[in-house]
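Dropping a structure here in structure tokens format, bear with me for questions.
Removed: one protein chain of the complex. Kept in place: all other protein chains.
In this document, chain identifiers A, B and C correspond to the written order of the chains, with residue numbering beginning at 1 in each.
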């Protein structure tokens, strides 16, 4: 059960709820967001009458009993699709947004060329890594703030909102000054301090599923962000780790369809990480859209063979341009409207 | 390397090849099929000149060096798509066949009703289990030959070719007398005696991927069938076993796209077993077609809640009929022609 | 629930039970073993009074309600350890049997040398493959009956009972004529016809866990054998398939300890397949014994680098001899008595 307090509820109203919970030997976990304050009620035995009882307390907006362990992200709580606005691009509700760009920003020339190419082919957002999580400390870890500046420059020229990863709580302010959508990478899906920090930022968040995270854990991680009062979370399935070694990961499109059923949040797919092979990106991108994803994020590089990271899974600009009409065709076949028309050339 | 002998090559010609291999301390594995005889050459060190050397031997049709461990199923050996003919239904080469029917044949009324319903909705083949592999010895294991007779009766009325599983070598003859397409289930993907027996039968074979089989192992199992001279193998991805428990299995559509690239054999999907939940079947069916599958096999039951097995993952006839136009729309969007038009109603 | 019939119960007594089940809209699965006949009762709703009701039927020995899906193998049914007698070697109840020998029998010299070496080092049984399941049809698949003859010869000289795999129902009679313990390989753990055939043989059976079989499925497969009236099943954990690629499989010693708790059957470990690397065999063998396994089966080859299969995971005779005293030391430290003392040399 959760107790949602009214905006501007007073401390003593909150304390009254907590006190009542203590009387029942329950614990109240107070989660203060910027926009609203929620009290999660947990304990061995919640009395059946408690829901109604607390609903009448001063300052309480509503009380909710929810069968899933996640509450705020659940469709039980909110049956209609959440639409997240990323600098004017609407994500969710059957959208077909396409986020494209290089794994990492490598140079001005590289990011500007890619940005123009993907915009011309119909992409609606630009991706590019500034801070890269890398298994080895000896490999390229991104250009940092220089990359952020170049992304902003690319946005200025192309009009595309920009998405980039933030890896640690201390960097949230910095990255938020440049980016339109903060990406939480798969390795950080359960970095709870980071989730709470991006929650507090109020910025749109792209939350990638962890390599071995269950769907339930993924939604619970989204719950951490929403519990801070930030409803702007976009989920992203990017492949899970299985026994199969012929592909880098295993795209779990079951998870896309199931997440769409369980939560009101938008869901994207990342067929680049999901497959690890550029030639598998087009079929899996199409598959993900057909499975119900609200769009995709895909790695595109003007010269994949020379990419400093993830070259094997990056589409060339030409291959990306060839994929886009098929994406739109599948989306149209299923009655969905792509967010941006492919321009005449 | 493999040495393909000419049709009608003589024993002494084969022996001459084997003798030469022995001289090089190599082993020749003789695989006699009905249509052709192949000698697989294995050993620590194959001399670089051997390929050309053996090509000139009497009775040798050709010698092939193949980089993959599987040979006859490889696109390296045969770049063009194999089309398998199942009593007139062509599978492969971008087809969009739809095999539908109950998990198990339960009664005449059940199978006849289902057969009519799926035919009317546009299915091109009928499935139905007669012999069911079950984890527990205490559960329903199928109606056996009675089920085969009912399937034949349903074929007679509807014209739909029938698919059913054979579980053990001794049953191949029996099942082959009724079925048009012999299914090898996931648990039997590495039952090599069974693979060889269906190979010898010459019948079309539907080879499901094992729960934890790599793509390479799956193709090697198909190789067992082809090595018997039977080229009529259709692969089927039906979900793999992963850590995720929210779905019964994890559909691996990476595997569909990669198999289409690595082998010339047709590939179907089974979204019923791949998801385990009827409400996930439509999105994953669409996803599989979009990923490049040559069709699908799907469980349909007139009364899923009363099904004796797999009810939770069976579509009702109505839900199946509602799915079919979407399947055709996605196939058409990608330029593929469904094998059967949905009839006017 | 299961209904155990008295030995010699009559057909009409069985039919009376089945008839009563039908009245309750339940199904009775009749499993006739050589030693006893069991009726498994399944259905949507078993009346709470049924257990007592049937207990009074003529010919009924007892009725049992069992919480696990497996019944005959459950410790709920039989709390004391089963001891399986393999030609005089007792397996189970805290035994520490050591089965050793080559992956495959390759020649008389090889198997005889190995048999002598492992006996001298303290092994209590000899293993050796005659029929080998191989992923590829082009690799060595064993010497067949010749290998069985050589194993029998090795038994004659060394006194060691012999273990070898049987792969298909039609071979059970042949293999049973030579072997003392029939091995069901991991790939065949859910080959139900084979399980029933070895069940009917009455021979001791070594049932390996499938690569991706849950512990519950493994025990249900054992249930298939016991349901035929053959209680002589020894389980064997041989590693499961996970995402880890640095080892061939992942030894699941949790499964050993849990199986020992859930079932009365003996459990062995196979650290050769469980690790895939000879230098990991000793630590994992010791670990398995410490975890409570009743012994181990381990691959030993006089010249591992020249082994025709599994050389990378085979111990040399010297390394095997060096391991044995440690095995006995760990067993002794935990108060268990090895079945055979290491002979003086």
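What we mean here is this: a residue touches a chain if its C-beta (ideal position, glycine included) is under 8 Å from a C-beta of that chain, and two chains touch if they have at least 3 such contacts.
Keep in mind that this is a model prediction, so the values were computed, not measured.
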item	value
Which residue of C:57, C:140, C:178 or C:243 touches the chain not shown here	C:243
Hidden partner chain, touching residue among C:7, C:58, C:109 or C:332	C:332
Contact with the hidden chain (one of A:124, A:158 or A:188)	A:188
Residues of subunit A (touch criterion as defined above) contacting the omitted chain	2, 27, 29, 31, 40, 42, 69-71, 133-140, 167-170, 187-188, 190-194, 211-212, 216-217, 220-221, 223-224, 227, 241
Missing-chain contacts mapped onto subunit B	212, 241-243, 245
Touching residues (missing chain, whole complex) on subunit C	212, 214-216, 240, 242-247, 250-258, 260-261, 274-275, 277, 279-280, 283-284, 286-292, 326, 329-330, 332-334
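We take it that only the chains that are shown with their structure count from here on.
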item	value
Intercentroid distance (Cα basis), subunit B paired with subunit A, Å	38
Centre-of-Cα separation between subunit C and subunit A, whole angstrom	48
Inter-chain centre distance, subunit B versus subunit C - centres from mean C-alpha coordinates, in Å	32
Multi-partner residues of subunit A (each touching 2 or more other chains)	212, 242-243, 245
